[in-house]
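One chain of protein is taken out of this complex; the other chains stay put.
Let's look at chain A:
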């Protein structure tokens, strides 16, 4: 943040780059080769529903856009913290289509001027022994990080680091471990 912004009491949002999402397809191949984790075909986009009617309309727009594409249904749900999740499901071998959907949802929300309310997008993976893993794309920073929940609100940090080792070169990765924010109970996880 610049000196002038500090002085004037404002902060500038970073410029997001949604095209980075497409890197997920390559990363998934590398991930499977290195760790045996395969895509579940589930993915979701999370945003904060603003108050007012405009956003309800936008939510409908997103659904229509994806439906018009003869794509899969998007399931809309709201979590306990007031964030809205759009869950899209494909067959596990259709990861590129899933990524296209995630991109479309993000782009629609962004062009509607609601970019500041986009939180993250994620794609779900399953390990050989059924472990859950998500690669989370944080909209604000344009970076990815892994999230591997264990039963009882714990995280499998070892697995997350292993995933970074495997696909860190394929994706723009979040360097700061303090910003690997947990997304407990996210749809598509």
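Brief remarks on what is shown
In this text, a contact is a pair of C-beta atoms (placed from the backbone, for glycine too) under 8 Å apart; a residue touches a chain by one contact, two chains touch by 3 or more; residues count from 1.
The rule is simple: contacts and distances are computed from a predicted model.
You can't see one chain of this complex, but its UniProt record names it "Zinc metalloprotease HtpX", from the set "SulP family sulfate permease", "Oxidoreductase", "ABC transporter ATP-binding protein" or "Zinc metalloprotease HtpX".
Screening A:49, A:76, A:107 or A:161 for touch with the missing chain picks out A:49. Interface note: of A:87, A:118 or A:148, the residue touching the hidden chain in the full complex is A:118. Only one residue from A:30, A:59 or A:141 touches the chain missing from this view: A:141. Chain A meets the missing chain through residues 1, 5-14, 48-55, 80-83, 110, 112-120, 138-141, 153, 176, 178-179, 181-182, 184.
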